[in-house]
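A protein chain is absent from this complex, but the other protein chains hold their places.
Showing chain A:
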Amino acid sequence: MLSIRNLSKTFSAAAEPVHVLRGVDLDLKAGERVALTGESGSGKSTLLHLIAGLDAADGGSIRLEDTEVTKLSDAGRASLRRDRIGLVFQQYNLIPSLSVADNLAFQARIAGRHDAAWSRELVERLGLGTLLTRYPEQLSGGQQQRVAIGRALATKPSLLLADEPTGNLDEATAEDVLALTRDLVTRTGCGFLMVTHSLHLAATLDRHLTLHAGRIT
């Protein structure tokens, strides 16, 4: 479903260019759950951003199903994120001025694919039923991340990308959140690529990859 070949990305820094990705190859099947670890600055987040079309690669290819992501225009990449990708960030990135219910429905409405039954199921599975009228600032970190996961899965994407989704949570909450995510990914059958620092959490997924010196080992 996701096929990455010889992907490279360089950032210009003050002293000298930083080669973050130096020919990354990666394959991910539909329904497969993959953890990506690596030291800080190894390019994990950059790889996720390139897959999501948030940034442009310098070379190589990213193929999501039948679409070559690197060839898409800004509007095409926006459409890809809207319809086929779910994104979860460490900082939750909820919209502070919208209620939990509106945040959950946010991406589905943008995509024009709001499914009321699926939304109800998500609310129930994520345990957000009593929090729907609250605003993000009134929630704990774990609750906020559950809303973010719900928002990302509301469109039933082909691929869920998560960048350190448990980075701000304590160990127990992190395990709870990840367990929920695994269940929902299984339920939707989408691919799941998670960047994490936790080897323990990485071990709970189907496959564990490490990014080192700009390459996957």
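Criterion: a residue touches a chain if its C-beta (ideal position, glycine included) is under 8 Å from a C-beta of that chain, and two chains touch if they have at least 3 such contacts; residues count from 1.
The criterion applied here is as follows: contacts and distances are computed from a predicted model.
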Hidden subunit of the complex - UniProt protein name among "Cytochrome c oxidase subunit 1", "Nitrogenase iron-molybdenum cofactor biosynthesis protein NifN", "Heme exporter protein C" or "ABC transporter permease": "ABC transporter permease"
Candidates A:Arg63, A:Arg82, A:Arg182 or A:His208 - the one touching the absent chain: A:Arg82
In chain A, positions touching the absent partner: 49, 52, 54-55, 74-75, 78-83, 85, 87, 89, 93-98, 102, 106-107, 109-112, 135, 140-141, 151, 168
